[in-house]
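Partial view: only certain chains, each at its native spot in the assembly.
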Amino acid sequence: MQFRNPEAVARLKADFDRQGAMASMGISVADVTPGRVVLTMPFSAAFTQHHGFMHAGVITTAMDSACGFAAFTLMDADAEVLTVEFKSNFMSPAAGQSFRFEGEVIKAGRTLTFTQGRAIALDDGTQKTVATMTATMMAVRGKTG
Amino acid sequence: MQFRNPEAVARLKADFDRQGAMASMGISVADVTPGRVVLTMPFSAAFTQHHGFMHAGVITTAMDSACGFAAFTLMDADAEVLTVEFKSNFMSPAAGQSFRFEGEVIKAGRTLTFTQGRAIALDDGTQKTVATMTATMMAVRGKTG
């Protein structure tokens, strides 16, 4: 796989920086390759559920962004990416010092792109997958973002 | 349907208040009845995606909480609620002055409870469903929260 748009990484980072949600939650871009995006986030007490673990919705927010931007890396220069739907499974409480979110493209199409993601908790050198996602992303053209 | 635990509403509100994510996102409880919970949230630039709409993950966070607490209203006094999985569909951009999130129980079981939710954008008196969710919730017993 390769980028279809030479400015894909620069545009991705600009779009990422315009997401208020990413800055507010402390999520940042760790790696971008064609069809794959990795994000990271430190544990934050501001985004927990009532047992003190990261909220399932916050974990999902980061997986959605990882999957959406992964799809974006394989789209044409005139396309914007939109989340059609996703499903998340939660295997374990999201406990850890920090989290890594991997999104990757399973099948890229002109209109729809299928992606999958996962959330990994990092704690004193150990790694544990705490959630997975499958998401459908849509390329939208002819609109200004 | 009726509450199985006379302190269900009080416990729900206490658990809600302990969710850092709800306070940080400005989400509050609007209504609680047996098997149904309604939450509200004003538009917040701090939780947008890159086109200025509310992030799909943030909308999902609120729907997940509405569905989880709806399941909780029908659980025994010794049960905690855990999200097993959910799927969200996004029909329209989450644009609006404020949002309402409805979660309701479809089928309550001793271990698993099936719920559905939806997110409604409110804008100058108009209402529009922007997303829907189906979620599976699990009752966990014998653990201290």
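For the reader, a short list of remarks on this structure follows.
Note that the chains take the letters A and B in the order they are written out, and that residue 1 is the start of every chain.
The definition used in the following text is that a residue touches a chain if its C-beta (ideal position, glycine included) is under 8 Å from a C-beta of that chain, and two chains touch if they have at least 3 such contacts.
Keep in mind that this is a model prediction, so the values were computed, not measured.
Every protein chain here shares one sequence; 2 sit in place, and the complete assembly counts 4 copies in total.
Definition applied: only the chains that are shown with their structure count from here on.
If you check the complex, the residues on subunit A that touch subunit B are 15-16, 18-21, 23-24, 44-51, 55-58, 60-65, 80, 82-90, 145.
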